[in-house]
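Only a single protein chain was left out; the remaining protein chains are all shown in position.
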């Protein structure tokens, strides 16, 4: 956990509206856990005022600029352009100075090697699942069920395949893979592999549906949630979700940034998970 | 007078902290008068909120991008980096989109061809004098007395020389030309050329000193003033200066943007010319 | 509407016209007083006939000198001004400015103020028979003038007194413009409604100040000035929301509007129209763009009449 004042190594559009940004990030290979995130700041620029949260897609080492120099540690983000902040991000270039607070939050529990691992990603929700898959493939069978509205929303699937992950793509308009929702595919897989653990990240309606399915199959589920965040470190209490034991008299709010973003399904109050940021539509400042 | 949504053709540092920006500006060759200015807006960026006023240095036509295309009309600004707005400007590139409101304000009166013309420029105050010189050289002897703190503040003097203007440089630290203030030089020239008209633009203390000298010699003087401006078109009344006839009972405020920025010395109340922007040090937002 | 390939396609453009206190506006967008001069300053950049209404700089009985300079200062996403209500006075306005404005078919709303109750009344009376004056906007809220409007706008009883006196002298639609610098704006809003205001506009600027840390001087010669611009929008939206719920007369929303989506916030909480201020300085075409974009928004959202959007906050 550190605030790095650092620079961008590359920033490229990988699908219409989706970008991959590689940022110089010392120590991230040691520190970053699957499911963690960063708070990203476009330097010297205002608006946006607040940092924006982004999942860590991947960490790694890039070749040095010339022989004899140390390798460059990097973190990779993948982001979708949705509002004022990400609009500015898409115009950033190699060498631009930015700030990165992280790695933050609690990531995924790797679970039991014997289980089948089923990762469910919706659109940009795929991001935190890649590092998870990297770790899981060592000991388990890993399947990725990837859903999106249209083919443009299906990103980086081949990279999962290269890890040895079995991938199953579905799109709502049928423009890639199976036509329909990713949850249909999940239903089928759970029937086939009863001894599974599910890891899900995506839009709230998808997460909700995944939870219902997993609950029906008594399948353990971990979800990575999104929330509007100001601080990312547990200080502002802006990002809370209701915990399973929550009541007005005995409030139990969990910080998505600190106790999350990954939660075990049973930690949460599924009847009262309120509108999260996805539904708010961004602040349009 | 128009609000052009246009693009930058070039933006180069010409002396430490001083930049020359060339902007595509249809109709400016026809419309722009010596001494007029523009309100410049860095698009999509906030802060700065307000546009910034800049004198027109020059207008012209650039070679077309390829044969058969029409020539590109441009306006040239020269600006000094002093605060938040100009800091952003220095990072702009060819092709960046900007907005330009102008040409605005009342420019210089060209006066009588028989007079000697003495232009007095202090630092960036030189800017509006170039177009003036272009017009004046046709019919009159033109001399430019150019002052600055140090040699870096002496800009574009050779361009005046190329027009056939006699130039006299002085710097406070003696690093270029004569050591001392430009007003010393003015004293000498006025003794030598009693039938002169003086045109001055620069920091307020210089303008004040020039006014005293000209008054003592009964030499007609036109000054170009700066003021903090919000609108540039006479609507906000933010940029006013006190006119010669001003009194509390009978207020006579003149808009620097609309009745100026060029004033005949006798239009103004020289005892009560208040702190203008130069003294305010910028708003440091 | 017509059917094309089974899809309904709108052939009519959404209606943007609104009515405020008998004033028919072709759209809900007008300038905020003091940011649009006497109209003529912006005529080269904007067709004044496009506007829902034209609102003048604030006028007083006699010409007014205003404050010493510096009078303006940029702040983060906003600006401070202490113009001090400099204006040409009502007679000069009627003689030299009004004929220009009268050429346009957009209703002209004259903003005015007084240093005493009697002055308010006199100005209103003087405007009663001036051709082309469609309505009055009474500024009881300017924070810049030391003995000026401030007392009226921050005390319900004073506000009530001056509005009811002015009401007696004018038959024109009377809009009262409120100051945000109060503990509970609903109290002043109710007071001016009861005193006979036909409509309420808000907000005027918030009182603010900035300091040059090198010279240790206030950035405004007047020390204190009025804050306007995008920075204040959330405060303005809240106040308009509160006033709409407190009164029955129509409300005009003002404060930090630069874009159609800013204007829409005010309309959705219940303002019948909006005024655009500081944004005119940033972009002289701002109001024209806002009007176009409001139309496009309605089209995209399937709203045939902008009145169907006003006051539809889903809270």
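By letter and in written order, the chains are A, B and C; residue numbering begins at 1 in each of them.
Note that contacts are C-beta pairs under 8 Å (C-beta built on N, C-alpha and C of every residue); 3 or more make two chains touch, one makes a residue touch a chain.
Worth saying up front: this structure is predicted, and the values here are computed from it rather than measured.
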Residue touching the undisplayed chain, where the options are A:155, A:240 or A:262: A:240
Option from C:58, C:78, C:135 or C:173 whose C-beta touches the chain left out: C:78
Full-complex contact with the absent chain, from C:62, C:164, C:181 or C:289: C:181
Residues of chain C (touch criterion as defined above) contacting the omitted chain: 75-78, 80, 154, 181-184, 206-211, 213-218, 223-224, 227, 230-235, 237-238, 241, 256, 261, 264-265, 268-269, 297, 301, 312-315
Hidden partner chain, residues of chain A it touches: 1-3, 41, 46-51, 99, 101, 227-241, 248, 251, 253, 258, 274-277, 280-281, 283-285
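Simple rule for what comes next: only the chains that are shown with their structure count from here on.
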Distance-maximising chain from chain C - centres being C-alpha averages: A
Chain closest to the middle, measuring from C-alpha centroids that were averaged per chain: C
Length of the line joining the C-alpha centres of chain B and chain C, rounded to whole Å: 35
Averaged-CA centre spacing for the pair chain B and chain A, given as whole angstrom: 54
Distance from the mean Cα position of chain C to that of chain A, given in whole angstrom: 46
Touching two or more other chains - residues of chain B: 46-47
Touching two or more other chains - residues of chain C: 76-77
